[in-house]
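Note that one protein chain is taken out, while the other chains of the complex remain in position.
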Amino acid sequence: MRRVFALTAILTILGIANAHAEDTLSPLHFQSQGPLGTIDKAAAQRGYEVYKSVCAGCHSLGKVHYRDLEALGLTPAQAAGEALAAGGTLNSPIKGAAPLNMGGAIPPDLSSIAAQRPGGPNYIYNYLTGFGPAPAGVTLLPGHNYNAAFPGGQTAMPDVLHDGAVTYQDGVQPTKAQEAADVAEFLAWAADPNLDARHQIGFRAIIFFAFLTIIAVASKRKVWRTQA
Amino acid sequence: MTAQTNQSWAASRLPCLASLCACLNARTMAPGGSYFAAFPFLIAVLAAFLSLSGIVLAVFYNPWHAFASVQFINRDVNQGWLIRTYHATGTTLIFALAYLHLFRSILIRAYRAPAEFSWLMSVKLLLVLLLTGWLGFVLTGGAAGHLSLVNAANAALSLGGLPGAVGLWFLGGPAGQGTLARLEVFHALLGISLLLVVWAYFASRKAAAQVEPAKAVAFYPYYLAQYFAALAVLAFIFVLLGFYAPGVSGVAANHIPAGGLALPLGAGVPWYLAPAAGLLGVFPTAKLAVAAAIVAVVLLYALPWLDRSGPDGAKGKVYCFFTWVLALDVLGLGLAAAGVLPFSPVLAVLFTGWFFFHFLVLTPVVTAMEAK
Partner (left out) sequence: MAEPTASHAPGESRRDFLTILAAATGAVAAGAILWPVVDALNPDQAAEGTGQLIVNVSDIAENTAKTVQWGGLPVTIRRLSAADIAANQDELVVPSTLPAPADFASRVNAGYPSFVVVVGLNTATPCALEGDSPSEPRGDYNGWVCPCDGSQYDPLGRVRKGPAKRNLAIPRYTFINPSQIRLG
């Protein structure tokens, strides 16, 4: 029982620490990571801007709908506005299938990419900032670019982010690293939109069931003590 | 008391209620039962829980668009992600309990006469669980599940003979789109049949129980209180796993839809299938693997008769020691299948060999020795 208390105490402390954690780029930290992580909605909203203005040209996001954006803190009217601006409705996917084919490489749908790649948002960040000149001795395939994070080192995707590739409403400086981190958090949310609910419900459930366990065991002992 | 009159009113019109009450109040149970003895009860509760969550999943699951429908459940069904968490975490826990229950049954030799039938049902429980769990893993439509299905179908195709025919009947030919539709039905039927197996287990355990009448206690309130406490602990563990380690029940590669160009390397299987996968994996051909599986199953079933110590043979230290070694061996098989051990392929062969050696040689020899 003491262990149960200790565990809940530790989890509480972690939770508080987490709530105050700031989204920092060095060292790279995503608020959504860790056992008590929550989606950083401001970052994810900025990430949506990046997706919309940069990535959507090539990548679909077929499982996420405009209505889902309300979970990121957009009002229903704002979400409807986004949908209308894209010629869709609240129920349209943010972007359907992209039939684009770039020299044999097809840009994957990004809905679940953060769950599909080991490392999740960290990998996406590293991938988006991992472009650079090929080191000596590496010959690039036609239509490919060097990328330090990509398995094999060369990817058909070009280096698309740069300082000021988008303008942020909230005044955050759109550096390349910031854009990459924001879109990574957005994609982490897209891949696991229930993260916040899971951690919230889980936290309450742990406390509740710890309580239930204690009284159930105590009551069992009491009942058995009456045994003749 | 009105409650009492009500009860007799109902009981006189539905006599099985009276026998249920009598059953709950009859002093037939051992005094001071261990929490481990509650595992089959927990397994029964989890089987019911899995059936319930499975029914909800079946409402939305679409075998023709398996992966997309699972995504839909996760993203668009009210509490869909929670229902999936229920089903996945419930699977992990029911397997954990089944493995522990079997281990304890071997350790305390709960299989001996007159409880052989309980043992047979315990083994059957694990086998039905393994098949159901594998089907569930395949049904997700993820790349890992699909790879496993393709391997199974290829094995069935290459087998020939009766096992091949059975395999092809089960899978309906090479893994195609319609395969999942039939597997969904089999998954549900097998899952619900678990309840029957557990029931048969309880019935036979009750028949075989030898309790000194003077010391016996009733289910109500003693075991009710104990089972309730056991359930509370289970729920606590459930919450920890389900909400904070939702990945334990699956494999990462199942996040990728099946049918992509690149089959993920080392896709693997969920932990609860890993020991079986490790054992089957060491055999180079499907024929050998099937033969080995049959032998392993027969050996497990035959355990009450492999034990040569007779009905009242004392529990020996050497026997206990080797039972613990067997547990490590099964664990090792799972780890080797997951490829996390160095020299995994070699170790898997060793562990598989030991598994057969344990039942074929060690069990009869050690029990016979210690009986003297």
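Chains here go by letter, A and B, matching the order in which they are written, and residues are numbered from 1 within each.
Convention: a contact is a pair of C-beta atoms (placed from the backbone, for glycine too) under 8 Å apart; a residue touches a chain by one contact, two chains touch by 3 or more.
Model, not experiment: these values are computed from the prediction.
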item	value
Full-complex contact with the absent chain, from A:Leu28, A:Leu90, A:Ala177 or A:Ile207	A:Leu90
Candidate in contact with the missing chain, chosen from B:Phe36, B:Phe72 or B:Phe357	B:Phe72
Chain not shown, touching residues in subunit A	65, 67, 76-77, 80, 84, 89-91, 205, 208-209, 211-212, 215-216, 218-219, 222-223, 226, 228
Those residues of subunit B which, in the complete complex, touch the missing chain	4, 7-8, 21, 25, 27, 52-53, 56, 59-60, 72, 75-80, 82-83, 86, 217-218, 220-221, 225, 228, 231-232, 235
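Please note the rule applied: only the chains that are shown with their structure count from here on.
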item	value
Between subunit B and subunit A, distance of the C-alpha-averaged centres to the nearest whole Å	35
Subunit B residues within the subunit A interface of the complex	31-32, 71, 74-75, 81-82, 85, 217, 221-222, 225-226, 228-229, 231-233, 235-236, 238-240, 242-244, 246, 252, 255-256
Subunit B-touching residues of subunit A, taken from the complex the two chains share	4, 35, 63-64, 68, 111-112, 115-116, 118, 193-194, 197-199, 201-203, 205-206, 209-210, 212-213, 216-217, 219-220, 223-224, 227
